[in-house]
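The structure is given below, and queries will be raised subsequently.
Of the protein chains in this complex, one is absent; all others appear in place.
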Amino acid sequence: MSSPWRVSLVAIGLAALALAGCNREERHSRSKPIGETVPAGTSPDTIWPGGTVAQTADPRARLYDNNAPAIAAGQQLYTQMNCVGCHSHGGGGMGPALMDDQWRYGGRIDQIATTIAEGRPNGMPSWRSKLTEDQIWKLAAYVRSLSGQPSKDAVASRAESMSSTTPQTLTPREPAHTSDTAAQ
Amino acid sequence: MRRVVDAFLVTLLCTATAALTGCSRSEPRQQLGSATVYGTVPAGDHAVAAPAASPADDGNWVMPGKDYAATRFSALNQVTPANVSKLALSFTFSTATSHGYEAPPLVVNGTMYLITPFPNYLYALDLTKPGAPTKWVFKPKPLAASQGVACCDTVNRGAVYDAGKIFFNTLDGQTIAVDANSGQQVWRTQLGDIQKGETITMAPLVAGGKVLVGNSGGEMGVRGWIAALDEGSGKLAWRAFNTGPDKDVLIGPRFKPFYPMDQGKDLGVRTWPPEAWKIGGGTVWGWLSYDPETKLVYYGVGNPGPWNPDQRPGDNKWTTGVFARDIDTGQAAWFYQTTPHDLFDHDDINEIILADIPWNGQRRPVLFRPARAGFFYVQDRRTGQVLSAAPFGYVNGYKGVDLKTGMIIPNPEKATHAGRVVRDICPASPGMKDWNPSAFSPLTGLVYIPHNNLCMDYGAMQANYISGTPYVGADVKMYAGPGGNRGAFTAWDPIHQKKVWEIPEDLPVWSPALVTAGGVVFYGTMDGWFKAVDARTGKQLWRFKAGSGIIGQPISYRGPDGRQYVAVVAGVGGWAGAIVSAQMDPRDPTGALGFANAMKDLPQKSTAGGILYVFTLAR
Partner (left out) sequence: MSIQHYQSIFGNAATETRQFNTLFVIFLVVCAIMYLAVIAFLILGLVRRRRSDAANTVEEGRHHDSNPRMQAGLIGWAAVVGTGLVALAIASFVADRSMAVAAAHEKLSITVTANQWWWDVQYNAADNSKMVRTANEIHLPVGVPVHIYLKSNDVIHSFWVPSLAGKQDLIPGRENDITITPRKLGIYRGQCAEFCGAEHAKMALVVDVDSYSDFIKWWRHQLEEAAPPATPLAKAGYAFVTSRNCGACHAIAGTPASGTVGPDLTHLASRRTLAASMPMGEGNLYGWVADPQSIKPGTRMPTIGLEPDQLHAVVAYLETLK
C-alpha cells in the first residue's frame, strides 16, 4: 500500500477511536426546564397481564448511563446528599444494599432515577424538590456503578475524594434479577 | 549416612512446619464459650439494690428492667444450678416479624404481652390456658416511611405495664396507652416528627403518674429530648431538651452539677458553634431508672451529631452524659458528662442500676453504669460524684478518668479528625457495651455484663445537614479486639472494681442479661444459643439453640400454676445484626456504620426471626 493511503487509514482509525469515546466523556451541566418530569411509566419487576409490553428506553438514559463525568459527579453527590448515610458504599444499612443484584424498585437507570425523585414507601425520601433532574440522573448513573453495570472505562479507577472502599474498576458486575427481560 | 541426614532434615522440616502452622496469631487466649474465673464472689457486706426502687418480687415482670432500679433480678428460686439442666420448652409463639427483637415479654397476673419491632404489634397471650393462645392483638399502624429514618434496625425496646394499661412507643414517634384487659386504645400522643429524622425505639418509664419518653435520631441531626406525659390522659406535662439554652433544658435553681466542667450558664449553647446545637443530637433512646424516695429519674444522653467532631468544636453539652431530673417538673438536679466533645459515638444511654453500697462503714446510695466508653462508673446518685471508674475491657481511646475533676482523660493519638483515618481505636463505636443491659444480683453483689470486644478504624469527613437524612460524616470499619473474640459476658464486682469471671464469645453479646435468686444467669448469643450459667462461677449449665440469634431481654416469671418460667424472644437484628435483618451486602465493610466488617459471618450463623420461647423445669 502506498504511503498516502497508509496515512489516511491511520487517520481514519484514530478518528474512529476518538468518536467512540465521545459519549463516554460528554459533559452535561444543565438540565431541561423544571416542567419536564422524571420518567414515571417505568415498571419495576412486574407482570403485564395479557403479554409483555415492549418498553421504550428513556432517551436520557443514553446520555447518563456509561458516562464518565456523570458517574464522577454522581459519586460526589452521593456523599453530599447523604445517600452514603443510609446505603453506605453500596452495602446498605438503613436502606437496602445497592451493590447486589436485588432491586426492589428496579435497577435500570430510569427506574433508579424515578426512585430517587419520587421516593418509595418504606423510607426512601423523595428528592424531586431538592435536586435538579440533571443531578438525579447523575446519581442514578453512580448508583448503577455500585453494582458494576457501566463499562470499566467509564468508572473512575480512583475516587475524587478520600475513599474507604476498593476502586470502582474492581467492582464485580451484578446484573439485576427481574421478570422484565428488557430491563437488564 | 546420606540417608540418615536426609531423614533427619525431613523430620526437622516437618516439625518446623507443624509448629509454625500450629501457632497462629489469631488464636484466642481463652476458650470461647467457657468461663475463665479471676476471683471469687466477695464475702461479707456487698452491694444491694436501692430499696425504694426495688420492691419485693411478685412473680410478674411489668417493666423491662424488672424494677425502677433496673436490677433485672428475679427473686424466683425454683430453678437452681442443680436442676437447670432439666429446663425444657413449654410453649413457643411466632411474632410474625423478622427484625431485631430487643424487648422483654411482660407478664402481668397470667397474661403475657409482647411488643414487636416495626410495625409494633402488641400481642396479649393468655398464660392460664394451655399453649398460651392469643387474647388480642393491637396494631398501631405506624407510618411506613419511619423505617427510612431508623438508624439501627427498626427495633422496639419494650412496653411497660402500670395501673391496668400497657404503654409503648411506635417507630414513627407516638406513645400509646392500651387497656391491658381489652386491648383497646386509651390514648395516643404524637411526640416525634419523622420529617426531622426522629423516631422512638426506647421503652418508656412509668412512675409518679407520668410516662417518660425520649427520642432517637442522633445520627439524623435531630435535637434530643425527654418528655413526660400524664399517665391518665397522655397530655404533655413537660419536655426537656438535651441541647440549647437553659430554659429549654429545664436547668434552673435546683441544678447542682458536681464537677466544675458541668457548671455554667447556657452551656448547651456556649459549648457548640452557632446553631449547631439545634441539630446536635443528644437523644434519649436507652434506659431510664427511677428512685421513688427522691423522686429523681436518671437517664443517659446519646451522642452529639455529626460523628465528624471537627464540625462541632466545644464540649457539646449536654450530650454523652447522665442527667438526674425531678419526675414531676423535669427540672434537672445534676448532670455528669462522661465524654465531653465525643470523638467515637460513645452514647451514654446504657442502663443505670440503682444500688446501695457499703462505704466507709455506712450505706451510700449509688448508681452503677457500665458505659460505652469502657469504664464501669460507680457514682453517688444524690450528687453525681464519681466514686470509681475502672475499665471492664481493653480501652485505648481514653487514658482513664480523673476522679478529682471528673473528666475523662482523652488519648490524643486516637483523636478522630476530618480528613484523617485513625486506626485501632478501642472500644469501637458500639462501645465496650451498647444498649443491651446488664443484670445485678443483690445476693452475689455482682453485676452481670453482656458486652463487646471490638476495635475500629474511623475516618471522619465533612457531613452535610439535610433534615430527614443522616448527619454522620464518618466511614468506620470495626473488627475484633485483642484476643480475637468479638464479645464477652463478664461478672463484675462493683465494689472491688474487678472481674470475677468472664466468658469470651465469638460474636458480640448483644442480648441483655437476667439473673435469678436461684443463682442462675441467663443470656443469649447472636447465633441463637440461649445459655444458663452459674452466677457464682460462670460455668455453663444448660443451653438451647433458638431459631434465630438472641438480642432480646430474657425474663423469669411465676406462671398461673405457681412454677417458675424463663422466657425470651429470639430475633437477630439491631445494629450488630443489621447485616441479617436488613439483608445487607457483606462486601462493603463500611456498611451499618462499620459493623458490617465485623459481622460478615453472621448470615451463615443466624437467619432473621421473631419467635418467643418459654421454658420451665420438666416434670
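The letters A and B name the chains in turn, as written, and every chain counts its residues from 1.
To be clear about the criterion, a residue touches a chain if its C-beta (ideal position, glycine included) is under 8 Å from a C-beta of that chain, and two chains touch if they have at least 3 such contacts.
None of these values were measured; they are calculated from a predicted model.
**Student:** Of A:81, A:113, A:141 or A:176, which one is in contact with the hidden chain?
**Tutor:** A:81
**Student:** Thinking of the whole complex, not just what is shown, which of B:80, B:462 or B:497 touches the missing chain?
**Tutor:** The single option touching the absent chain is B:462.
**Student:** Which candidate, B:313, B:400 or B:482, sits in contact with the chain we can't see?
**Tutor:** Answer from the full complex: B:313 touches the omitted chain.
**Student:** Hey, which chain B residues sit against the chain that's not shown?
**Tutor:** Missing-chain contacts on chain B: residues 221, 269-275, 278-279, 311, 313-314, 418-420, 462-467.
**Student:** Determine and list the chain A residues touching the chain excluded from the picture.
**Tutor:** For chain A, the residues touching the absent chain are 27, 29-34, 76, 80-81, 129-132, 134-135, 160-162.
Operating definition for what follows: only the chains that are shown with their structure count from here on.
**Student:** So what's the Cα centroid distance for chain A and chain B, whole Å?
**Tutor:** 41
**Student:** Hey, which residues of chain B end up touching chain A in the complex?
**Tutor:** Those residues of chain B that touch chain A are 144-151, 219, 419, 421, 459, 461, 463-464, 466, 468-472, 475, 477, 578, 582-593, 596.
**Student:** Along chain A, where are the residues that touch chain B in the complex?
**Tutor:** Where chain A meets chain B, its residues are 79-82, 84-86, 88-97, 99-100, 102, 119, 121-125, 130, 161-162, 164-165.
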